[in-house]
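Note that one protein chain of the assembly has been removed; the remaining protein chains are unaltered in position.
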Amino acid sequence: MNKKSIFFKDSAFKYLVGGASMVVVGFFAMIFVMLAIRSYPSIVNDPLMVFGSTWDVNSGIFGGLPAIMGTLASSAIAVAFAIPISLGMSVFFTEYAPRRVRAALSVVIDIMATIPSVIFGIWGLWIIAPLVKNYVQEPIIGSIGFIPLFSGPAYGLSLFLASLVLTFMIVPIISSLTISLLSSTPAELREAMISLGATRWEVVRHVALPFSKLGIFAAIILALGRALGETMAVTMVIGNSFMWPFSSVSLFSPASTITSKIASELYEAVDMLHVSSLIELGLILLVITLTVNFSARLIITRISRRGATQ
Amino acid sequence: MSFKNRKGISKILAVGIVALVLVAAGVFYYTQIMGAEQPATVTAGGASFPYPLISKWTSEYNKLHPLIQITYQSVGSGAGQNGLFAKTFDFAGSDSPLSDSQIAQNPGILHIPETGGGIVVAYNIPNIGSGMNLTADIIAKIFQGNITKWNDPAIAAINPALTLPDLGIVVIRRSDSSGTTDGFTTYLKNASSVWVLGSGKTVNWPTGIGASGNSGVASTLQQTPGGVGYLEFFYAKNNSIPYAKVLNRNGQFVEPTLSSISKALGAAAPLLTSDIRASVVNMPGDGVYPISVFTYILVYKDLSYMPEARAKAVANFLWWVIHDGQSFSESLLYPRLPSSVVTIAETNLRQLTYNGRPLL
Partner (left out) sequence: MRLISRRSKEKLIIAALVALTGAAVIPLLWIVASIVWNGVSVMSIEFLTSLPAPFGSTGGGIGNAIVGTLIINLFASGLGIPLGILTGIYLSEYAYDSKMGSAVRTVVESLSGVPSIVIGLFAFTLIVLTFRHYTGIAATLALGIMMIPLVAKATEESMRVVSNDLREAGMALGIPKYNITTRIVLSMAKGGVISGALLAFARISGETAPLLFTALFSFYWPTGINQPIATLQVLIYNYAISGFADWVAKAWGASLLLVLVVIAINVAVRTLGRKKYGGA
């Protein structure tokens, strides 16, 4: 009898943890199912409308292309800014920084990663936007404004500002992973180089960076995934206008992203087609971010396998 | 079997105590708030034009009736009307009355004028303060993109005292469906022969930046030198954005003030007696600010579709708004309703019913 009850408890617990996992899997699947169901009205209405270039709530036209392109552009620019900053900081951290500086830097990276997005937003909106307008956009427009990409007028709130704020948000992601990769460079290689009279930079350049190349690439992709889905800070500083990229290609124009559109319109949308178009955009965002994240995971799995065979 | 160490236990204890305190605080707080009156939550939304005042009203009303919670979302008149039609809003704020076709599609909606206000032409020109003179024709040309520089001869001619800069004009207008836009364009259609864009909650602007809500226009304007936009008076005044004097039918350049707007609404009040939806812009009269409008609360006559407590709360709140609520208007720069308009509002509110019984 006792045995029986133990067996019962044992299998009950097994089913409990297994069941909980299935619930989690169920939630994940339901995200797709629910978004697909609720996008349905917009998809039947016009399957291609979401890729149109006009978004006009009052006339019931919901073309999401400016938002999709804004999402891709702001994230790509942010990643481009973040790569040198993160790699520079990581190399400095692992190779040059004294121990105390290193401790301080790791606190900074940790705190940066935990500051909520909405806080980056309020800072970007009220502190950075006017400065960027007066000291970055206006001089640039004044000197090379004839290039369409940098043409005026200077609105503080812009695609450029959103990319800049995103940069600060993804630097800790790339840095923390890169630092752990660089610190795990095999010591023998490193010492061999140094005994040959190489400078620290040469060691980094020829040993540590090539050794961690793939991992750093994965970290960058992960950061890209994060940037694509970032909402609050972007919504607060991008200007939420549908000018970009059709009526102006300038990086200094206000623009929109999928996330900024959903965040600023969904709660006040009453028209069912409007709601459903926003949800369809969300579904597109989900597919994009999952693809990006999945490719990063694939690379990471490959690295850990390589590590195992070495 | 004792792998637990003492430290772990004390940690769990600490977490437990924190949780208990929180639960206790919650219970205390619930017992505090639960009283005798029947609680009701009312969700409303619409025009941003009267938002500062409605926000004040809901807050003051909650102080008097702690169990009645009314939330008003400032989403624009158009979204407010749609929300009312969909019955996601229990009542809507709208600066423009319903059109004939809207009434045909959604019968049984009452118009309750709850306050009014002025729409000001606000601008951001370095070194130029409030008081630039403008006429309906010049405003029309600016917003149609016919006048593109602040030092245009037409503007300079009626502003001899000002040194106008050679600065491009950036038109800032609403992107959402807005009663403020309706009032503004109705005025231009009415008062200017050169205005060709028609009137409505949205029009096809040939130029400019779109911003959402009165607050969106206000903040965009503040960040855009050379910008010009139309705003409810409070938003311009409170944000210290300069605004223009506008030529009225009596040939005076009138500055928007609480008194010049009140004069306009007083002159317009008789029109409402015959038609609650009458257009009241561009009223004649001495010292009248011409771009002044009434703003309405829209509510279904028959509130049987909502819980009874909520229906009662809506009716009582609206009654309070047109009476005691008016005492808060002037501190927020909105004129009090003229007494003849209060009478109209009373008559309309008495038509509210719940399952056939009048609510008031």
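Letters A and B mark the chains in the order given here, with residues in each chain numbered from 1 onward.
Heads up, the rule we're going with is that contacts are C-beta pairs under 8 Å (C-beta built on N, C-alpha and C of every residue); 3 or more make two chains touch, one makes a residue touch a chain.
From a predicted model like this one, the values you see are computed outputs, not experimental measurements.
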item: Contact with the hidden chain (one of A:Leu16, A:Ala80 or A:Ala192); value: A:Leu16
item: Touching the absent chain when the full complex is considered, from A:Gly88, A:Pro130 or A:Pro148; value: A:Gly88
item: Touch criterion as defined above, residue of A:Asn45, A:Asn58, A:Ser184 or A:Asn293 at the omitted chain; value: A:Asn293
item: Absent-chain contact - pick from A:Ile122, A:Leu189, A:Leu214 or A:Leu273; value: A:Ile122
item: Footprint left on subunit A by the chain that the document does not show; value: 6-7, 9-10, 12-14, 16-18, 20-21, 23-25, 27-28, 30-31, 34-35, 37-38, 84-89, 91-93, 96, 105, 108-112, 114-123, 125-127, 168, 171-172, 175, 199-202, 225, 228-232, 236, 259, 262-263, 266-267, 275, 279, 282, 285-286, 289-290, 293-294, 297
item: Where the missing chain touches subunit B, by residue; value: 1, 3-4, 8, 11, 15, 19, 22, 26, 29, 33, 39, 41, 43, 51-53, 55-60, 62, 69, 71, 74, 88, 215-216, 218-219, 222, 234, 238-239, 332
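Here, only the chains that are shown with their structure count from here on.
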item: Centre distance in Å when subunit A and subunit B are each reduced to the mean of their C-alpha atoms; value: 38
item: In the complex with subunit B, residue positions of subunit A that touch it; value: 57-58, 129-130, 133, 153, 155-157, 240-241, 254, 264, 267-271
item: Subunit B residues touching subunit A - in the complex, by the definition given at the top; value: 45, 73, 75-76, 78-79, 82-83, 86, 88, 170, 176-177, 201-202, 209-210, 212, 223-224
